[in-house]
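Apart from one protein chain that is not included, each protein chain of the complex appears where it belongs.
Let's look at chain A:
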């Protein structure tokens, strides 16, 4: 198991193999499953992710009515052709929002790495599918690369909002998406690591403050930002920009920041947006009790 990003990058550089390949080999070795089974399991995850995107863009509504229907609006807005950040960026945003709206509506999703951050990776991936004309094999590889980076992030810093805030969820997902986007675009393993470092650095300190403790507001919109941030980070790395702070140190910084976050801002539904008068009023309305 790779413990550090630097090991993964060096191994890829030495062997000349893509990071996705190293991750597949590791999985085959430790799981006892055949390569074909490992591949097909990831392919099934990809299909689940696609189904969620497609369901969300048709329009879903959560039980509370707090979220749902934004993906439909974004799609209609894109069709008018006047997006400020460009159609391709808003396509990523639409995919991200669609997935998290399905999650909030208790639909089936693939956690990447968590359910609360399940929109970020599909946001990037299904946009790149069109942008780079990726085939299925490339898309499955994208997920292995993202997962390989994610394992190192998760083992060194964690991915739970309750422990590390939203930076650990959407921040991690964004870093994974950025790294995998670089590989999909033909960048080097080192550029993948740089993209991950940029993406996580940009979201350091992001708090987990779900209204009424529900994975709805602000989670859905934060996934939109997670996807957009991943693409910006990937582009900057591909442009040759380098991270002053090494990727592994960025991960350990995220771990420390998470530990320093007060509990009000770690998925307790007490602080941040959840603690606002409106946030508390919504909680009262849904559950009939205030937070202590």
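Keep in mind that, in the parts below, contacts are C-beta pairs under 8 Å (C-beta built on N, C-alpha and C of every residue); 3 or more make two chains touch, one makes a residue touch a chain; residues count from 1.
Keep this in mind: contacts and distances are computed from a predicted model.
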| item | value |
| --- | --- |
| Hidden subunit of the complex - UniProt protein name among "L-serine ammonia-lyase", "Biotin-independent malonate decarboxylase subunit beta", "Protocatechuate 3,4-dioxygenase alpha subunit" or "Arabinose transporter permease" | "L-serine ammonia-lyase" |
| Sole residue of A:138, A:155 or A:280 that reaches the chain not shown, by the stated touch rule | A:155 |
| Which residue of A:5, A:72, A:110 or A:230 touches the chain not shown here | A:110 |
| Interface with the undisplayed chain - residues on chain A | 1, 3, 23, 26-27, 30-32, 41-42, 44-45, 48, 102-116, 118, 121, 143-144, 146-148, 150-151, 154-156, 158-163, 168-169, 176, 210, 212-216, 263, 266-270, 286-287, 291 |
